[in-house]
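Only one protein chain is missing; all other protein chains are in place.
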Amino acid sequence: MAMSSAVAIDPSGAKPKPLFAPGRVLIYSLLIVTSIYYLVPLYVMIITSLKDLDQIREGNIFIPTLKPSFDAWVKAWSQACTGLNCTGLAPGFWNSVFITVPSVIVSIAVASISGYSLAMWPFKLAEWCFTILLVGSFIPYQVFLYPLVIITREMGIYSTLYAVIFVHTVFGLPILTLLFRNYFASLPNELFKAARVDGAGYWRIFFRVLAPMSLPIFTVAVILQVTGIWNDFLFGVIYAGPTNYPMTVQLNNIVNSLQGVKEYNVEMAATILTGLVPLTIYFLSGKYFVRGIAAGAVKG
Amino acid sequence: MSEVKRPNPLFRNLTSKLAASPMIFIVLVVFVGSTMWTVASSFTGIKTLPIFTPQEFYDNWVGWDQYVRLWNTPRWITSITNLAIYGILYSGFAFVIGFLLAVLMDQKIRAEGVFRTIYLYPFALSFIVTGKVWAWVLNPAFGLEKTVRDMGWTSFSFDWLTNRDMAIYTVVIAGLWQGTGLVMALMLAGLRSIDDEIWRAARVDGIPKWRTYLQIVVPMMRPVMITIFVIVASGSVRVYDLVLALTQGGPGNSSQVPSMYIYEKLFVGALAQGTAASSVLLLATAIILIPWIIVEFGKKSRE
Partner (left out) sequence: MKLNKWIAVLATSVAMPLMANAAELEVTHWWTSGGEAAAVAEFAKAFDATGNKWVDGAIAGSGDVARPIIISRILGGNPMGATQLNPGKDADDLIAAGLMQDLTELAVAEDWANILRPKSQLESCTKDGKVYCVPVNLHSGQWMWTNRKVYEDAGIAPPQNWAEMIAAAPALKEKGIIPLSLAEGWPVGLLTEDLIVAIAGVDNYVAVYQDRNMELARGPEFAAVFKAIDEARQIIDPKTVVPQWNDAVALVIQGKAAANVMGDWAGGEFAVAGMVAGKDFDCLPGLGVEPVLGTGGDVFYFPKSDDPEVTKAQFAMASMMVTKEVQVAFNLKKGSLPMRADVDLSAANDCMKKGLEILDKGTKVFPNNSQMIDRDSLNQINDVMKEFFSDLSITPEAAQEQFAAIIEAAPK
């Protein structure tokens, strides 16, 4: 994929400034205060996952426990039951990986190329389709469930990995196409013209000129898709077939079970565990948000 | 084909057309097909099982009945009103907060990765979980209200979650917590697509930084802003799991949204009613969006 052809580019701006200049203090204060709003729910989730059920019932949700225990985490990962299978989240993990990796790659590939065609090499039919896509992005997903069952059945892929990859590509298409079309459209026009003058064609311009300078937007697309697909429950369970159930099926079973004692600590641990993969991706992909890529490419 | 030296217009278009063909296939088969099915179904009386053949549509045809029922349902009216409130507040705040955070992040700060992850992490959690956690924090019986009262401020009151008039605003609070990180990331990507030359030029001209942002950078980011608009606006229209986990549409039906109505009817044995509600939503969206799309994207594209 384009991400892998990343060219190492150093930030062209100045190095971070010293911490204690007056303007800096204001910036950091703002950042830290807003961080608290974002972190409080995570804090509640973590301390809850470390309590036992009695402490949850009697204690205050904001007060941490003095006797933290990781039992709920172990249970969520490898022991929590769904019906008869007491295997926790673990077995679904690889299914989720097998669904997410190809779905992310295919959906971003289709959408980035469509966006590129729309931005740089437009033609009437594509523009009409794009208009329909934009309106389509507002339709609630549930409306598509049954028609997509029929479409994938007629394609002969219902209840396979291909069906779920196809469905994720469909639902990622509106937003991603828009994302890439608009990003490419915002890049300096001279780049494209210069490449054309040099005799570069459709694919060469895409891979050699545009993709390397579009790393921040590819990063956003990956964030968007990894999260959406990794957290998806409904499409996985409907289109992938029972042998490919993602780990969210198990998460749903842990979080949505009604009868019996609600194990809030296991719920919270399962939630955090499920969220770890997207979180890791966010953190690792962060380095592609680097300032000055456009300028570097122009001069390069 | 990329080796052709002097691109010939026909050949060039062909590559582009081939490359865009998966998108065209999906649009025509899935989006157009499903939409036509949805609209056609809304004029029938079908209950549990979807129908697909013309004969079946003919047999089940009921005319406008589903729409008459829809607009006589108080819950639907409440849902539409709530969608307007949520859509406007969520979109507005997401833009402002997302932009401010992105600008702060863009000040060549230390630990940028840490802050970026903090703002983004809620996006990694599903809506169901977001709703559940905020339902805890905002629950007057054991959340924020009780905690503040236990600390001594006994008259403190924050009961929006259980207050008919305020419940929809708790959905905005939780929605913003989940979604502004992504808006921030998109803005940041947009900010960083701005050529460094622009900044250098502005600095040389002595333009203050805040004016450079507002008057030069923001207009240049217009395409990304449009993307963000579509993401937050379509996210508002589709909001479902969050409300379900946070308020369940309550108290009563006071925080219901259209997608909850649609989902329930589609799968509760009133399939046609669900498709009628979707058709209304679709029509409203099309009426608002299509003129804007034609103006925005219809201008002569590149070249």
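Letters are used for the chains, namely A and B, taken in the order the chains are written, and counting of residues starts over at 1 for each.
In the analysis below, a residue touches a chain if its C-beta (ideal position, glycine included) is under 8 Å from a C-beta of that chain, and two chains touch if they have at least 3 such contacts.
As the structure is a computational prediction, the values presented were derived from the model and not from experiment.
Q: Which chains here touch the chain that is missing from view?
A: Checking the complete complex, the chain left out touches A, B.
Q: Out of A:V40, A:A90, A:L125 or A:I150, which is the one that touches the chain we can't see?
A: A:I150
Q: Of the residues B:G33, B:G113 or B:P251, I need the one that contacts the missing chain.
A: B:P251
Q: Of A:Y38, A:W73, A:F138 or A:F166, which sits in contact with the chain we cannot see?
A: Residue touching the chain left out of view: A:F166.
Q: Applying the definition given at the start, please give the residues of chain B touching the unseen chain.
A: Chain B touches the missing chain through residues 21-22, 25, 47-50, 73-75, 135, 140-141, 159, 162-164, 248, 250-254, 264-270, 273.
Q: If you put the missing chain back, which residues of chain A would it touch?
A: 57, 81-85, 142, 145-146, 149-150, 152-160, 162, 166, 234, 237-238, 241-243, 249, 252-262
Convention: only the chains that are shown with their structure count from here on.
Q: Please report how many Å separate the Cα centroid of chain A from that of chain B, as a whole number.
A: Chain centroid spacing, chain A to chain B, equals 15 Å.
Q: Using the touch rule from the top, collect the residues of chain A that touch chain B in their complex.
A: That would be residues 12-17, 19, 27-28, 30-31, 34-35, 37-42, 44-45, 60-62, 110-111, 113-114, 116-123, 125-127, 129-148, 150-151, 169-170, 173-175, 177-179, 182-183, 185-189, 192, 196, 199-204, 213, 216-217, 219-220, 223-224, 227, 231, 233, 248, 251, 255, 267, 271, 274-275, 278-279, 282-283, 286-287, 289-295, 298 of chain A.
Q: Any idea which chain B residues touch chain A in the complex?
A: 1-7, 12-13, 15-17, 19-20, 22-24, 26-35, 37-38, 50, 52, 101, 104-110, 112-113, 115-126, 128-130, 132-134, 136-137, 142-143, 146-147, 150, 177, 181-182, 185-186, 188-190, 192-197, 220-224, 226-227, 230-231, 233-234, 237-238, 240, 258-259, 262-263, 266-267, 274-275, 278, 281-282, 285-286, 289-290, 293-294, 297-298, 301-303
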